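A single protein chain has been omitted from the complex, and every remaining protein chain is retained in its original position.
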């Protein structure tokens, strides 16, 4: 939309760190991204990456006490900037998801971080103030230029 | 929705301080509030109050250079928490909009701050770091009486 | 600014606004368009607002401006206010200075001779 190119939209959603809440939040996020005119392929990629990251947090991130997860998506012209923060224990993602499990292994898990890496750019993990901060970008499909450009 | 009561949603929209951009941003905000299941009366009140505040900023807030306006709406169970920040000059809203222009005066302006007061609770103006910060709440149930602005 | 213009058998000029928003971005062009439309004959001038689901104080100001332009002997009346628009008139008590119809009266095509 031409008339919205100077408006930036950030969506900030929060929920308790449980698998159920995380999935409800993801559904809501997808609806809002849809309403904000994010192209469907980009929206699907973002939803998948967020699902993998958030499900990991809810599953592996806190055994005893639940904490709040914050998921911020900034809608830019050429992609989505995402930032996920949670109160789970620190971990080291540097070795995770470098390859996907071989198909013939018929693995029932272990695909999450591979998908996160595969669909994002600028992936960054930080530990700060007792929180994990995961930042990444879900790039948009390249914008095709019209054959003729109208000058005004 | 029962299953979303533990999810909190914040919408953060930014635009340049011009009347045109502000109106586009308001339209977008209304669409997102709609998608986030905010009841229509509350959405309309919020849209009106934000329109009055944002139009004032674009009109009176900066003669020479344009700045960015940020409009954050936190969707709570019983109302909308709003926070508008802009780079316009400081002003004193404590005397603005305590009454609406008398109808027989057929005034073409001067209704803005009265509507802001009439439809919000907890109105607060702050000047900080060269920015005006206006916070208010648009309650789910109608506001009974006009309230005074708290200065801090 | 889209307007649909017609007359009633009783001689009123009916201007039905086809926009969904009367805000600061359109207030000026709205005022201009209504002034142009009101150059046609007919009294009172009845403004249809049933498509307008959002009006702020800039929109209200523009309507008051049109009323003043028309002058005292050609009243401006309103019709078809949606809940949001009605609320702005009620809160500012400007509903006391306009005659407000629930809906637009029946009209016929504009007489070109008018």
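The chains carry the letters A, B and C, assigned in the order they are written, with residues numbered from 1 in each.
We adopt the following convention: contacts are C-beta pairs under 8 Å (C-beta built on N, C-alpha and C of every residue); 3 or more make two chains touch, one makes a residue touch a chain.
Source: prediction; values computed, not measured.
Counting contacts over the entire complex, the absent chain touches A. Across A:96, A:115 or A:135, the residue that sits in touch with the chain not pictured is A:115. Of the residues in subunit A, those that touch the hidden partner chain are 19-20, 22-24, 26-27, 30, 41, 44, 47-48, 51-52, 55, 58-59, 100-101, 103-104, 106-109, 111-112, 114-115, 118-119.
We adopt the following convention: only the chains that are shown with their structure count from here on.
Note: centroid distance subunit A to subunit B, computed from Cα atoms, is 30 Å. Note: centroid distance subunit B to subunit C, computed from Cα atoms, is 27 Å. We define each chain's centre as the mean of its Cα atoms; on that basis subunit A and subunit C are separated by 48 Å.
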